[in-house]
Every structure is written in C-alpha cells, then in structure tokens.
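Quick one: the structure is below, questions incoming.
The complex is shown incomplete by one protein chain, all other protein chains being positioned as in the whole.
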Amino acid sequence: MSVVPGLGGRVGWGRSPALLVIDMCLGFTDPASPMACDADPVVEAIQPILAAARAAAIPIVFTTVSWGDYEKRAAALRFLKMPAGTVCEEGTRWVEIDPRLEPLPGELVVRKVFASAFFGSTLSTLLRTEEVDTVIVTGVSTSGCVRATVTDSAQHGFHTIVPREAVGDRLARAHEANLEDIDLKYADVIPVDDVVTALQSSAVQIDPSGVPG
Amino acid sequence: MSVVPGLGGRVGWGRSPALLVIDMCLGFTDPASPMACDADPVVEAIQPILAAARAAAIPIVFTTVSWGDYEKRAAALRFLKMPAGTVCEEGTRWVEIDPRLEPLPGELVVRKVFASAFFGSTLSTLLRTEEVDTVIVTGVSTSGCVRATVTDSAQHGFHTIVPREAVGDRLARAHEANLEDIDLKYADVIPVDDVVTALQSSAVQIDPSGVPG
Amino acid sequence: MSVVPGLGGRVGWGRSPALLVIDMCLGFTDPASPMACDADPVVEAIQPILAAARAAAIPIVFTTVSWGDYEKRAAALRFLKMPAGTVCEEGTRWVEIDPRLEPLPGELVVRKVFASAFFGSTLSTLLRTEEVDTVIVTGVSTSGCVRATVTDSAQHGFHTIVPREAVGDRLARAHEANLEDIDLKYADVIPVDDVVTALQSSAVQIDPSGVPG
Partner (left out) sequence: MSVVPGLGGRVGWGRSPALLVIDMCLGFTDPASPMACDADPVVEAIQPILAAARAAAIPIVFTTVSWGDYEKRAAALRFLKMPAGTVCEEGTRWVEIDPRLEPLPGELVVRKVFASAFFGSTLSTLLRTEEVDTVIVTGVSTSGCVRATVTDSAQHGFHTIVPREAVGDRLARAHEANLEDIDLKYADVIPVDDVVTALQSSAVQIDPSGVPG
C-alpha cells in the first residue's frame, strides 16, 4: 500500500514504448569526472533493458550533456548553480556515451544541457511521430535529469516507467527519496526484470513502423 | 560548503522579482482534504513575504489546482497516479485560495492541473511581459508542484529563490530531500527573513511599470 | 502539381483523428463584433464535419478567445497589436461558441488568448493521452489562429488536415494566401466532402477508448 493514501496509483504500460537512456556519458559515468555518479550498477542494469529494447525494435534515444557557445550562454544560470557541469564541453571525451552502452546505428543520440530531456527539445514530437505512448526512463541522476525527464514525460501524457536499478545518483539518500516521489506522483517504479519481461512479451505486437518515410 | 562539490552554487537575485504562491488552495491546506499538506506553518511563512511583495509592488501570481471536463481528460494519466487529486474539482471550495492568503485585486490566480506552473501555461510569457528576471516560489508541496515549478523556472532562465519555511509537504523526509536537491541544482534555498529583507530593500528600485497598457 | 517544386507533398491521414474548431465564438462570428470574420459559410462547412466527427466518436475540441485579469496582462503586447481583440472579455456573450455549432456534453471548450491553440496550453498532452495522431483544423481566422494552430500541430508531429471551406477570414486575399502557404508547408488542404468521407469510413476502426478512466 502507498505511504500516502490516494497517491502512488499505477499508470501501467500503453502499447508502444520507447527507451530513454539519460546522460550515460563519460562525464557522469567515469569516476574521474567531477559530475560522476555511482554508475557501474546502472550500466549493468541498463544492459538487459537495452538488449530487450533492441530485440523488440522499439525507439531508443540516448541523451548526452554537451555544451558549445550557444548552450554556455543559454544555460549561464545553470552553470552558476552547477559549475561542475561545465566539464561536459563538446568535443571532449566526457560527452561520449559510455562504451558499455554503445549506441547502434539507428539509435539516436540527443544533445542536451538542461535537466529535462523534453525541455527545449523536440523529443515529444519525435515520440508522437513514432507513435510512442510509453516512455521507459533510465540513466542518471535520479535526483536530477532523470527526475526532471520523468516529470515532463508524465506531463506530456506518456505512460512512464522507471526501472528501479537502472537509474542512479551521487547521493544514496537523494536516489531513494526521488524514487519515492516519482512512484507516488509521476511514474511506475518497477524492477528491471519486469521491464525486460514486458519488452519481451511485447516484441511481437509492437509495430515500430508507424513512422512515415 | 555544498554536500556535493561543484554543485549548489548561488544564482542570486536579478533586479525584478515576482512571487509565485503554488497551490495554497483549500484542497491542499485544509486538513479535511485527502491532498492536505502540513500547511499552517507554510501559510504563516508566506504571509510576511506576501506583505513585502505587496509593498514592493511586484507581480504576484497564485496557482490553484482546479479541473473541469477538459482537465479531467488531459490529465487522465495523472489522476490514475494520484486519485486523491480529483478532490480539486472546479466549483468546489477545495479550489479556493486559503483565506489567510486571500489574493487582492490586481493579484493573479491561475488554474493548473499538472505539476509545474510553467507546463502548458503562458506563465513564462506573463513573466517576460512584466520584465521579471527572478521568481520566488512558495507553497505546496515541496516534493510535487513546488519542485516541478522550481525546475522549470530555472530551465526558463529565471533566477529562482525558495524561501525555506514558505514551502511544505505531506512527508517530512520528502520536504527535506527536495530542498536539498533544489538548492544543489536549481534555486537558492534561503530563509524567509532574507527574502523579506531583499524585497524591502528593492522596493524603491524595482520598476513594476515595464508592462505596456 | 505544386506551385513550388519540392513543397506541397501529402502528409495524409493517420489512424486516429481529432477535430479542432478554432475560435467560432460570437466575437468572431457575429457581424456586430469588431473582430468578425466572414463566418456564415464557415459555420455551414463545419456543420457536416461536426456531424461526422460525432458519429465517429472522435475527440472534439472547441477553442474560444476569452480573457480575464491574467490573460489581459500575459497578452498585453498582443492587445497593443490587436486592440479589437479586447472585445472577447470573459463573461460577455462574445466568448460563447456560436449556437449553430453548440458543443454537446463530452465535447471540450478550451479558453485561449494567443494565436496557436497549442501555445501555452496542454492541448498536445490531451491529444497524446487520447491517442490522437491526426488533427483536423477548422474555424477562424485562416490568417491568424488557424494558421498558427496548423503550424504548431505539424511541429508537434501530428498529421494535419484543413478542410478548405471550413476555415475563413476577414480578408479574401489573406484567406487564399494562407491556404496556399499551409498546403505547401504544413497540412493537407482538402475539400470538406473528403474530410466527411474519411471520417465516415473510419468510424468503425477508430477506437476512442484509448483513454484511461
């Protein structure tokens, strides 16, 4: 039963999911980075989801934090608040997706600099065009870009699923607190195994060919 | 010093603030509501800020959760996740701003149904039109609509200020965890007294007449 | 053949349409209003589409321009540019949908003040939630709110259809010029009869029950 009566209901799955992998670039996964999260278990938890998503042929979108001249100015206040974030400069190795999760041809990599992958982007248009109704959100950090992306995914009207072990943070208490908030208010937080099973069982009926051209 | 090196910098104040009072309607402040937060101390903390904002003649915007036929359908998934939220139906007393914070003529009340006051609204256009560069966010709940509004305020490029005692929640641990996240990543969490002092000192130089017409 | 080679391709229909009826309120349809368009033929052209949409049980959304204290300030610059628009004040008859197109229970009426029905609204969330992939845009004015709504509908990733006789304007030349632009760049402009036929043939396979609750 929910810790808060009347919150924490289930939104469940729709019929056509997409997988988001948030900010699993070296700037967040390499312990040498000032922005590093506890990413190794997250990488390991994302791997079977990625495999199942590939088998089911659903849309897969990676985000990476990467700033150039434009983003530096648009996100000037953000960099005041989070100076460590300036590590992810375009052209450096920090913006590359962790090789353990190497995107395949046909998988998309989107550059972002703000917290939510939906903010100031055409992600909702992509998902609409590809007939997606359900968004699986993985990556880091639970208390930052994952939380913000999950909130926006729900606000845009998508069924939103967070595989519990496939998101991570720098602070254990922030990780736990945000998972509680997310499950109470925005998305269903469920085990990775359940996500993999759902993707496997849906592999047949999901039609990824809804996109024209 | 910040609990996470490289995060938790100060964004500070700009020159022209506005005050947001999030969801301080009876559906969230009256203990009889299924959505009730621990709101009495929040009301008391907002009162001096509201007084200072009125004296400084800055824009003041209250939000209230209120749904009709349209919102019921647009937020169908949200109500699956938070069935208690259905209490705030238009026309009921639950959507009225708590009388202890009664809006005055010239103060705006905006209806919303999703978490962020910026999502699917023209709030950023209002703030642009009124030449606002700084948003003070108060109200409930810290882990819900306050957090989501603060995140979007920062993403829209506003200096964002959260007066610590003027936001509240249902769960003490969620309140504390979200304040930590907010101060590390999006906004400056500062004492109510400091907000009041800033508004008092700015009362002279702030020009609220930037709006045409 | 298109007047501009390489433009004016067909986006066609998806599988699940919704009908938008833009600003067919008395402020735009009553000749006594300073904002009046040549609306009688538009009313007549919308009627059979509305009947077919009702028979097909697709989502139907009417917009009306209606401003109160909040909108007056948020749209201050808009009212400088279009002072005649101030006629549509909330509580006046000008904001009522033309009785010849009276919405039925279950049909939605959304208040707006800016040009695009998508701007600063949760319309895209509603359409996502209701599994809509195709938007039929009718109403007035072709050169104002219809054009802006069509542009945004396309940008949000919806197949967009404009029934030629079911949109109208104040100026004949603006009407024609905007229909040309729209058909070249954003939406398929087709005869009302073809829209009615498409809705009739789709009445069986369209599943309006994709919405939870």
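Odds and ends about this structure:
Going in written order, the chains are labelled A, B and C, and every chain counts its residues from 1.
In this text, contacts are C-beta pairs under 8 Å (C-beta built on N, C-alpha and C of every residue); 3 or more make two chains touch, one makes a residue touch a chain.
Please read all numbers here as calculations on a predicted model, not as lab measurements.
The chain that is not drawn here is touched, among residues C:R111, C:R128 or C:H159, by C:H159. Touching residues on subunit A toward the chain that is not drawn are 61, 69-71, 73-77, 79-80, 106, 108-110, 113-114, 119-123, 125-126, 129-130, 211-213. The chain not shown here touches subunit C at positions 3-12, 34-35, 74, 77-78, 80-85, 114-116, 119-120, 143-144, 147-148, 151-152, 154-155, 157-159, 170-171, 173-174, 177-178, 180-181, 184-187. Take subunit B: the residues that touch the chain left off the picture are 11-12, 124-129, 131, 133, 155-158, 212.
To be clear about the criterion, only the chains that are shown with their structure count from here on.
Taking CA atoms, the transformation carrying subunit A onto subunit B includes a rotation by 180°, reported to the nearest 5. Inter-chain centre distance (subunit A to subunit C, centres taken as mean C-alpha positions): 34 Å. The distance from the centre of subunit A to the centre of subunit B, with each centre set as the mean of the Cα atoms, comes to 27 Å. Subunit C has its Cα centroid 33 Å from the Cα centroid of subunit B.
Subunit A has residues 11, 155, 157-158 in contact with two or more other chains.
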